[in-house]
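This is the structure, below, for whatever I ask next.
Here the complex is missing a single protein chain, while all its other protein chains stay put.
Each chain carries a letter (A and B) given by its place in the written order, and its residues are counted from 1.
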Amino acid sequence: MKLVRAWITPLIALVIAFGIGAILMITQGSDPLRAYESLFTTAFSTQEGLAKTFGKATPLAISGLAVVIGLRAGLFNIGAQGQLISGALAAAWAGYAITGLPMIAHVPLCLIIGAIFGSLVGYIAGALKAYRGIHEVITTIMLNSIVLQFAEYLSNGPLKEEGSIIAKTPPIADSAKIGSIAGLPIGFLLSGLLAVGVWWIFKKTTTGFRFETVGKNKNAAWYAGIAVKRNTVFAMVACGALAGFGGAVETLGVVGKFEPAFNQGLGFDGITIALLARANPLAVIPGAILFGGMRGAGPTMQFTAGVSPEIIDLILAIVLFFVTAPIISRIFKLKSDSNAQVTSGWGSN
Amino acid sequence: MLRLQAVGEVIKMMTSALRSRKSLYFYVVVIAIAFAYSVNSVSTVAVAASSITFGLPLAMAAMVGIMCERTGVVNIGIEGTLLTSAFFGFFVAALSQNLIWGLLAAIASGAVTGLLLALLTVSWKMDQIIAGTIVNILATGLTSFFYKQGYSLPAIFPRWSIPGLSDIPFLGRVFFQSGPITYFGLILIFVLYVAMYHTAWGLRTRAIGEYPSSAETSGISVKKFKYINVVIAGAFGGLTGAYLALELVGSFDRGFSAGKGFTALAIMIFGRWNPIGALLAAIFFGFAQALANQLMIDGLVAIPGPFINMLPYVLTIVVLAFSAGKVRGPAAAGQPYEREQA
Partner (left out) sequence: MTTLLQVKNVTKSFGSVIANNDISFEVAAGEIVALLGENGAGKSTLVKSVFGLVRPDQGEIFIDGNQMAPGDTAAVIASGVGMVHQHFKLVPVMSVTENIILGDEPKNGLFVNIKKAEQKVRELSEKFGLEVDPTANIEDLPVGTQQRVEILKALSKDVRLLIFDEPTAVLTPQETDELILVIKNLARLGVGVIVITHKLREVMALADRVVVLRDGKVVGTTTPKETNEAGLAQLMVGRSVVLEVEKGVAKPGKPVLTVKGLEVFDDRNLLAVKGVNLEVRSGEIFGIAGVEGNGQRELVEAICGMRLRAKGEVLVSGAATKDMHPHAVHEAGVSHIPEDREKHGLVSSYSISDNLILNQFDQAPFARGWFRNMIEIRKNADLLVKKFDIRTTSPAALASSLSGGNKQKVVIARELSQDLQVLIAAQPTRGVDVGSIEFIHKQLIAARDNGAGVLLVSAELDEIISLSDRIAVMSAGKIVAIIDSKGADRDYIGRLMAGLDK
């Protein structure tokens, strides 16, 4: 019963969002059935489509997890985007600049470097929150823009591929690339492992308990001897490390270099996925597969049904709206399950 | 009679402000500008005028935050309000080929985003930060889905030179050769300041933001007040969006507001939730950007473009790092208000 309740709101939200999406398509003179059919058959019925879906789902799942950790620790991490870009660029650099390593060493090295650079961005937001009392939402949004600009500068300047017209880094070495096992991208398998890992940390370890206590009641956490500030920083570092890792996986598994035009919006989908999953790490995976499928098949849908792929942004926005606003529980008379204050206010730290 | 008293009050307030210790900064700024003007009048005027141009939308957007937070609602959805209203302002003006319709549509759509935020936070008591994020994401989704290329405005709002005043050296070019929304916005900022500190509305608003049950037990409907203020603030945000789309830029693009709604929150905090403080803070932001641009144009420094683009965001973080924590915001901002039980 509890399980049903956890799933029913997101499911109803999805149905409503697709319904509204259909109406909008009709108003634009397109056929929603054809569009959705194209969307889902492309994403989920062919070998090739599935590979693409899982590939797209990988960074979404990991950045979703990065947001989940934050939510559990009382932090609303809008900065997964910037952390991810930081990790993606750092991994690309490690991927092309370091050569002569065997794959078994090169890939983990790139992933770790990506995580470290992601966590640096997270650290800034965490430290500003803990020691200067600045709300993480503002700092992470600002950091998203700063990191993006900085990445543009680097990929168009010091790290630019020689002779390239557009801003991008050289391609990574073959020893840094990660592929697939039986059609499943290795990156996706990693994201599944990460989801289980995050779930397990919150379920079983004192670290998870610390994060969660700080998230639910900072004052009681301090009373109980938990170093609130240090854990706030630590949680943001963990968020950043995960998102940076996700960016690195994207670089090594999909893009093969860093190009500022890629990676856009991944961190924001991560927010929607995390809220759709109600901050449950395991539920992030199905959410990411769904979103990844839609993102991956969007261009095909535009081609076959003439619907602009921005409809997906809109559908996802509507999903988010119905998942977080207590509308569904009101209409369907469900026991109101989430009306909790996840985030903290401004000045009072 | 009534109006005379009002003017008298305002003059009294302004003279007392000029005599206060803070006015020292004012004189320092005046002297600095005078010095810069004597060295290079063209660049000085250009920088000062762009400080206002860059700063005004930030100041106006900060007013949205101030009005909401003073009545206890954290509004992180300003970005969405700006985006939505610029979108409607632009397309209504482009389709009707009439700027006034565009302006009205922008204000109305801004008010609707305010209404949505009020519904989510006041009636449904949602987490205010998440509610604001929803406003932003919905606005992004809607405006990018319905966005169509190939439309253009009949014109942008023209600059009005105020006879007499616009001929004053320096000040005339900086303040008195602007568009109608600039004048209107500046006036509204002062009106908001006076209203916030000298009217019953302001007293009640501040009381609600600090301690809502004090207002409730004084017979004031907290819910109604919050709704009204958040919707008015949304309309004000709509005016800001109209300024961006119809007076400053004259076009619309996906992601048009470019984070101004978030920078506005930093300006609100930097300006201590005070309309005049926020105006000054916004002009400071505008100045930093205008100065960087001018230095580039004059060829005095070579800063890569991304670093110029980064400036407002870096400035936001730096300013917050030094001002947040030292200033107290409205105590009840961010908390859902429940009429007390048992």
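Annotations for the structure displayed:
One rule holds in what follows: a contact is a pair of C-beta atoms (placed from the backbone, for glycine too) under 8 Å apart; a residue touches a chain by one contact, two chains touch by 3 or more.
Since we're looking at a predicted model, the values are computed, not measured.
The chain we do not see here touches A, B in the full complex.
Between the chain not shown and the residues A:166, A:220 or A:261, the one that touches is A:220. In the complete assembly, the contact with the undisplayed chain comes from B:217, out of B:123, B:152 or B:217. For the chain left out of this panel, the touching residue among B:23, B:41, B:123 or B:199 is B:199.
Although one chain is not displayed, its contacts with chain A can still be listed: residues 204-207, 209-210, 213, 216-217, 219-227, 340.
Touching residues on chain B toward the chain that is not drawn are 2, 5-6, 9, 198-200, 203-204, 206-207, 210-211, 213-221, 328, 331, 339-342.
By our rule, only the chains that are shown with their structure count from here on.
Of all the residues in chain A, the ones that touch chain B in their complex are 24, 76, 78, 128, 132-135, 137-139, 141-143, 145-146, 149-150, 152-153, 156-157, 268, 271-272, 275, 308, 310-311, 313-318, 320-321, 324-327, 339-349. The part of chain B that touches chain A in the complex is made up of residues 69, 74, 76, 120, 124-131, 133-134, 137-138, 140-142, 144-145, 147, 259, 262-263, 265-266, 269, 304, 306-307, 309-310, 313-314, 316-317, 320-321, 324-325, 327-329, 331, 333-336.
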